[in-house]
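Omission of a single protein chain aside, the complex is shown with its protein chains in their original locations.
Here is subunit A:
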Amino acid sequence: MPRMTMIEAIRDAMDVAMGRDDNVVVFGEDAGYFGGVFRCTQGLQQKYGSSRCFDTPINESGIIAAAIGMASYGLRPCVEIQFADYMYPAYDQIVSEAARIRYRSNGEFTCPIVIRMPTGGGIFGGQTHSQSPEALFTHVSGLKTVVPSNPYDAKGLLIAAIDDPDPVIFLEPKRLYNGPFNGHHDRPVTPWSKHELGEVPQGTFKVPLGSAAVRREGSDVTILAYGTMVYVAEAAADEAAVEADVIDLRTLLPLDLDTIVTSVRKTGRCVIVHEATLTSGFGAELAALVQEHCFYHLEAPAIRVAGWDTPYPHAQEWDYFPGPARVSHAIREVMEA
C-alpha cells in the first residue's frame, strides 16, 4: 500500500471522488490553481478543469451558500474554509441553511455538501489559526461532524463524507497534516511514512461515519479523544504507566456511543481529552453521556482535560495546549480516586 501524508490522503480522496462522479466539485479560497494553502487540492484543477475545481472570492458565507445552491441543483460540493477559525461568517449558512434544508423542505431539497476546515492548535497559530470549533457544529441538528487523526482515516472518512447525503463538517487537524504529534514539541516529529496509519489504500475505500476506533486496548482507564489528542492520550497513558483503552472517536456526530459505553463499563474510569476550550465543549456532552450510561460502573468521576477557557494564545502555546503532562496527571487522578 502506498504511504501518504494526511495532506496527500485528503487530496487522494477528492481525486477519487471527482474521478468517479462528475457532480463532485471542489472550491475555496486558493483551492484552485494554487492547490490550497496546505496543498490539499494540488493538481485537481489541472486534472479536472476549472469548472470542477476553482478559486473563490474571499467570502466564507458565499462559499457555503454557493455550495448549498449547487447541492440543491444536484451537485456534490466538497468545499474548503481555509481555517476553521474563519468559518464564522459562514455560520448562518451552515446552521440556518445547510443543516436544516432537508428538515424544513421535508426532504424536497437536500444538502449533500462537505465543508473541509483545517482545525486545531500546536502550531503557533495564535488566536485565529488554532481554534477547535467542533462543539459549535455538534450542537446543531442536521450536521455531521468528523475529525480524522491519520491519513488512512482521513481518506476513508472523506470519501464517506462526500458520498453522504447530509452536510458534513470535516475538521482536519493541521498539526497532523505531515505527521503524528503527541504534544512533545521538544522532540523531533516522525513523518507519516514511518507510521502504519500512513499506509493508505488506493482507489475507493471508506471508513464509515459514526464509528470510533479503539487505538489501543487496556483495562485500567478509557481515554476518549479525537484528532491530535489521540496521540497525546497514547503518550500520556505510557507516561502514567497505565493500561488504557484509547478511543479515537473519529466522528463526533453521529457518535459511536456503543464503543464508548462498552469500554467505560469495562474500565470503570474515563478521561476525556480535547483541544477546544472546556466550558460547553464537546467533552461536556461526552461526560454527560458517560455518566448517564455508565454511572453504576464508574469508580471515579469522568474528568475532562481541555484547552483553557481563554482565546488561543501565541507565546503561551505549550501552556495552553493540553499536552501529555496534563493528560497523564488527569489519568493518575482518576486512577487514584
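A few notes on this one:
Keep this in mind: a contact is a pair of C-beta atoms (placed from the backbone, for glycine too) under 8 Å apart; a residue touches a chain by one contact, two chains touch by 3 or more; residues count from 1.
Operating definition for what follows: contacts and distances are computed from a predicted model.
Missing chain, UniProt name from the options "Electron transfer flavoprotein subunit beta", "TusE/DsrC/DsvC family sulfur relay protein", "FAD-binding protein" or "2-oxoisovalerate dehydrogenase subunit alpha": "2-oxoisovalerate dehydrogenase subunit alpha".
Within the complete assembly, A:G107 is the residue of A:G43, A:G107 or A:P191 that touches the hidden chain.
In the complete complex, the hidden chain is touched by one of A:D166, A:D245 or A:E317, namely A:D166. Against the chain not displayed here, subunit A makes contact via residues 25, 51-52, 56-57, 59, 61-62, 65-70, 72-75, 89, 92-93, 96-97, 100-110, 141-142, 144, 164-166, 210, 253-255, 257.
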